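Note that one protein chain of the assembly has been removed; the remaining protein chains are unaltered in position.
Letters A, B and C mark the chains in the order given here, with residues in each chain numbered from 1 onward.
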Amino acid sequence: MLFAGLIWLTAAVVAAAFAMKRWWFPPPINTYAANFDSYFSLNIAVAGIIFFLAQAALGWFIWRFRNQGRRVRHTEGNNRLEVVWTAVTLALFLAASVPSAVLWSRVHLDLLSPTAMSVELLGQQFAWNVRYPGPDGRYGRTSARFVNDAAGNPFGIDDGDPAGKDDVVSGALRIPAGKPVLLRLHSRDVIHSFFVRELRVKQDLVPGMEIPLKIEADKPGEYEIACSELCGLGHHQMRGLLIVMPPAQFDAWLRQQREARQ
Amino acid sequence: MQPTVRQLASVWAALLGFTLVEVGLAYPHLSAALFLIVLLALSVGKSAMIIGFFMHLKFERRALSLALFPLLIVFILVLLALLPDAERLREMRF
Amino acid sequence: MEREATWEGGGSPFAIGVKPLGMWLFVVSDALTFSALLVTYTYCRLSNPDWPTPFHFSPSILFSTAMTFLLLSSSFTMALAVRAMKNGRRRQTVRMMAATIAMGLGFVALHLNEWFHLMRVGNITLTDNPWHQPLFGATFFGLTGLHMVHVCAGSIYLAIVAAGVARGKFGAEDVETSGLYWHFVDLVWMFIFPMVYLMSVAR
Partner (left out) sequence: MENPTAAKVHAPPGGFLRRYVFSTDHKVIGIQYYLLALFSVFLGMTLSALMRYHLVYPGEKQHLFQLLWPNGAPDGIMTPELYLSLMTMHGTIMVFFVLTTAPQSGFGNYFLPLQIGAPDMAFPVLNMLSFWTTLLSFLVLCSAFFADGGAPLGGWTAYPPLSATGAIAGPGMGTGMDLWIISIALFCVASLMGAINFLTTVLEMRAKGMSLMRMPLTCWGWFVTAVISLFAFAVLLTAGILLLLDRLGGTSFFLPAGLVISDRVLDHSGGSPLLWQHLFWFFGHPEVYIAILPGMGLVSTVLSVFSRKPVFGYKAMAYAMVAIGLLGFLVWGHHMFISGMSPYSAIAFSVLTLAIGVPSAIKTFNWLGTIWGGQLRLTTAMLFALGFVSVFVSGGLTGLFLGQPALDLYFHDTYFVVGHFHMIMGVASIFGIFAATFYWFPKVTGRMMSEPLGKIHFYCTFLGAYAIFIPMHFAGIAGNPRRYADFTQFDFLKDLASVHKFITHAALFTAVIQLLFLWNLFWSWRRGAKARENPWNATTLEWALPSPPPAHNFGINPPLVKRGPYDYSLPQGGKDFLMQHEGEEE
């Protein structure tokens, strides 16, 4: 009987703790993140109700059917019930897969306008590097042979390629607010993962692959980039900054950087 | 029940024959995809003969084949889910 | 309680003994190991354009065809051995198994010869080759190497069983079980040969 009470108590405390939202998502900074939040709320509501009902039923059964020395009525099952709850759960789970696929496709399948700005993000043990192409929109050729962190060339940009002369290399990811940006994710050593909580997006950086990721942020500000795939002993300190700037300010910054390169 | 020597010998001859056909097919230079499909079909046929006669599964109860192969075939097919990714990787290398 | 008595409590849904059934299960499992390796090979090939196709009719295809014939024939003699043992002809069983082992070793000898030829003349090693497609050598030696380990282990296994049959220690079921293993090794080669050799015929 103690156990029945304990299950109820646990269920109530867990449900209350979730409802409190003391440790929760940071505010979203774009419409996608806001949609994510509402879809998550829907899920947590459904899961919460199921959780609460199941635990409450378990507790109630334990109390209701405590041993009172009676003889139990023999039943071996009920096929109709089996069919009903199989069908209901199947419908529930299949229903979940549709909106989730729609939301997912907004991140990974929607086409991006060809004019979108592109930025290269390179992960290395244990830092983030960012590269913007010059006004020609082209990135300079890179090769592992030219990688030299001390000389400020983490990408290994080949000096022989004129397209690379006007590339801007930066330590923080600066993007203009309200504009779609195509991130080209690269890694030069092990797998890292790009994660900005406020964007509600995460994507691995896999060496040898260029993975495109579309991001867009509306609210200017500074947000932390946390590496989310174990990348070695400095994994926990692989912190980067996403700086969302008003477009005019961003353009000015980029122009200034390009001038400094020349 | 066991296979007769005559059966075993004809299976052996057929396997050698199929092998020669496979080698022969390598030279007309079919397209890679077609060639692979033909080769795999021939290989599956050859394995069926090996399993059926040499491993005398044909002479065992049907239940044994049903217990062993459907799952194996499903899992091999499931493994093929890796291949679209390989195609994609070719596009994404830089 | 006697010290040793025979328990006959069970049913046998497949009407085969525990040893062949155990071997069948091993075969199925090992088949998936090889399948995973073949899928890996296909994955590597698909994801790398310009996969080399360096195998000329002579010597590579000629040799590998001869190896295929050897394995197939060894399977045939192994099947005959199983049959002979079921009919109680011990001496014939041992002879047939000896022939099987001889062909298996012949396969290994030819194979090693081919390996060394590829390494010395073709400059194809585990990690590098003239086309700078390191996975070509890695998948080739990986697949054929794992198969060769199976052939070598099988030869030893068959030798032990044959010796046991000669001394009257092993029965028909043991020969049958070892036969299942040997045929499986043959069967795997039926996929490696076309996928690794024929798909790489020089063009």
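FYI, a residue touches a chain if its C-beta (ideal position, glycine included) is under 8 Å from a C-beta of that chain, and two chains touch if they have at least 3 such contacts.
Just so it is clear, the model here is predicted, and its values are computed rather than measured.
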Partner chains on view for the chain not depicted: A, B, C
Contact footprint on chain A, counting only the chain that is left out: 2-3, 6-7, 10, 14, 17, 22-26, 36, 39-40, 43, 46-47, 50-51, 54-55, 57-58, 61-62, 65-79, 81-82, 85-86, 89-90, 93-94, 96-97, 99-105, 107-109, 124-125, 143-145, 147, 149, 156, 188-191, 193, 195, 197, 200-204, 206-209, 211, 224, 226-237, 239
Interface with the unshown chain - residue positions in chain B: 67, 71-72, 74-75, 78-79, 81-82, 84-86, 88-89, 92-93
Chain C residues that touch the omitted chain in the full complex: 1-18, 21-22, 25-26, 28-30, 32-33, 36-37, 40, 43-44, 47-48, 126-127, 132-135, 137-138, 142, 146
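To be clear about the criterion, only the chains that are shown with their structure count from here on.
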Pairwise touch network: line, ring, star, complete, or other: line
Separation of chain B from chain C, taking each centre as the mean of its C-alpha atoms, in whole Å: 15
Chain A-chain B separation of Cα centroids, rounded to whole Å: 43
Residue numbers of chain B (touch at least two other chains): 89, 93
Sites on chain A at which at least two other chains make contact: none
Touch list for chain B against partner chain A, complex: 89, 92-94
Residues of chain C defined as touching chain B within the complex: 13-16, 21, 24-25, 28, 31-32, 35-36, 39, 42-44, 46-49, 57, 61, 65, 68-69, 72-73, 75-76, 78-80, 82-83, 86, 179-180, 183-184, 186-187, 190-191, 193-195, 198-199, 201, 203
Of all residues in chain B, those that touch chain C in their complex: 2-3, 5, 8-9, 11-12, 15-16, 19-20, 22-23, 25-27, 29, 32, 35-36, 39-40, 42-43, 46-47, 50-51, 53-56, 60-61, 63-64, 67-69, 71-72, 75-76, 79-80, 82-83, 85-87, 89-90, 93
